[in-house]
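Structure, as structure tokens:
With one protein chain removed, the remaining protein chains of the complex are shown where they sit.
Read from first to last, the chains carry the letters A and B; within each, the first residue is number 1.
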Amino acid sequence: MIKAATNNSPSGELWIKNENDIVYARGAVREAAIQLGFGQTDVTRIVTAASELARNTFKYAGEGVIRWGRVETGSRMGLQLQFVDRGPGIQDIDLAMQDGFSTSGGLGKGLSGSKRLMDDFEIESTAGHGTTVTLTKWRANW
Amino acid sequence: MNTQTNLPGSADQSPHPSEQDGITRELLQLLVDNLRDYAIILLDPKGCVLTWNNAAQRLKGWTAEEIIGQHFSLFYPTEDAQSGKTDMELAAATREGRFEDEGWRVRKDGTRFWANVVITALRDKDGKLHGFGKVTRDLSERRLAEEKIKKQAQEIFEMAVVPVVQIWDGVVLVPLIGTLDSQRTEQLMERLLQRVAEAGSSVALLDITGVPTIDTQTAQHLIETISAVRLMGADVVLTGVRPSIAQTLVHLGIDLSSVTTRSSLASGLRMALDLLKVSVRSTVSEQ
Partner (left out) sequence: MDRKPGNNNISVIRVRDVLIVTMPPEPDDSVINALQESVLNAMERHESQAVLLDISSVEIFDSFFARTVSETAQMVRVMGGRTIIVGMRPAVAITATQIGLALGNVETALNVDRAFDLAATRPKPEKHDKSSHE
């Protein structure tokens, strides 16, 4: 279920259980990014990053949840995305973050690409327990 | 909704309100209840909420039951609440009779809105302070309008700063002047690509005659811009590469082997026209 977004505080949560959910995730994140006033290129970046990680979640862990919401520090405002799964986890994060790395065909650029597209990037993963990826894009001119 | 009140005893005990006064009071109450754009509330001398109205609930989120008795610093962002801003405001209102401010306020759900706030000290005939009236107005719309104007001004500025000029059928020229930082490069990329798409330009001349120095980051940005233009299906010729820049690029180890460069704009233009001719010529010969 997607939580309804309010005008100044687009936020929500979405379970990823099948391939279609990747599409929903893109749509929901796009809505949020637009509501927060990001320009077209940044919206594309954010949605692309979300697409990469939503697919990673589905392909590696089978299922997981994506949460998104507005974040604000004293002087900055941005959109934060978080991908959480209880999948197999990543054995070697550094290796996984290397460009082009892939253990299951075709997903090598997902993590490193998303990191490039967003501003802040944090990943926690324990083998056998799951993975949490948190990314933030800050608004320029706010 | 009926506004709940918690007045500490009526200030005016005599004479008893006549029927007319009663009706007027009711009308006044109706006004406060139904006013849509102004949150009108009463605070006690310490700043705790005494009354609430519909607009206040709509604007700030709390219901009367939830908020009456709480301190009004709840409405402020944490940094303001902690810095003693609310005490300062009450003190100013006490001193001057009123205090007006524009700033961020916080709703029950934590979101912020830009507000205009007037706090009025309420005294009886003897000058005794009974509390404060607080009128809050949501200026978010105005702020949005201001942001929009700022954005438009920014766009106009960007156009002046990163000009993209169509100089020939299928050729655009970007005469860069000054240094390229991350933000400018972002603007450059967006404008250039947009123009290339709109004008259907096959070739973009990126002229850096007016770029005094080039560092690794700027060079990387240029290369990214060129890659992006190529991905779209157009070509880029980097022109105006002066000897000093050429030296810097080599010293920095920047690989421009995949980039077509020309030292002068003129030769760059010639190159561009050649590139255009090639596609036309081949189509003709194929017939």
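Details
The rule is short, and it goes like this: contacts are C-beta pairs under 8 Å (C-beta built on N, C-alpha and C of every residue); 3 or more make two chains touch, one makes a residue touch a chain.
Computed from a prediction, not measured in an experiment: that's the story for all the values here.
Shown as candidates are B:Thr24, B:Gln154, B:Gln194 or B:Gln247; the residue that touches the absent chain is B:Gln194.
Across A:Thr44, A:Gln82 or A:Thr134, the residue that sits in touch with the chain not pictured is A:Thr44.
Although one chain is not drawn, the whole complex shows that of B:Val211, B:Val229 or B:Ile245 it is B:Val229 that touches it. As for the chain not pictured, it touches subunit B at residues 189-190, 193-194, 196-197, 200-202, 223-224, 227-234, 258, 278-280, 282-283, 286. Residues 19-20, 22-23, 26, 40-41, 43-45, 47-48, 51-52, 55, 99, 106-110, 112-113, 116-117 are the ones on subunit A that touch the missing chain.
FYI, only the chains that are shown with their structure count from here on.
Subunit B makes touch with subunit A in their complex at residues 79, 109-113, 140, 147, 150-151, 154, 183, 186, 189-190. Contact residues of subunit A toward subunit B in the complex are 6, 8-9, 37, 39, 41, 70, 72, 74, 140-141.
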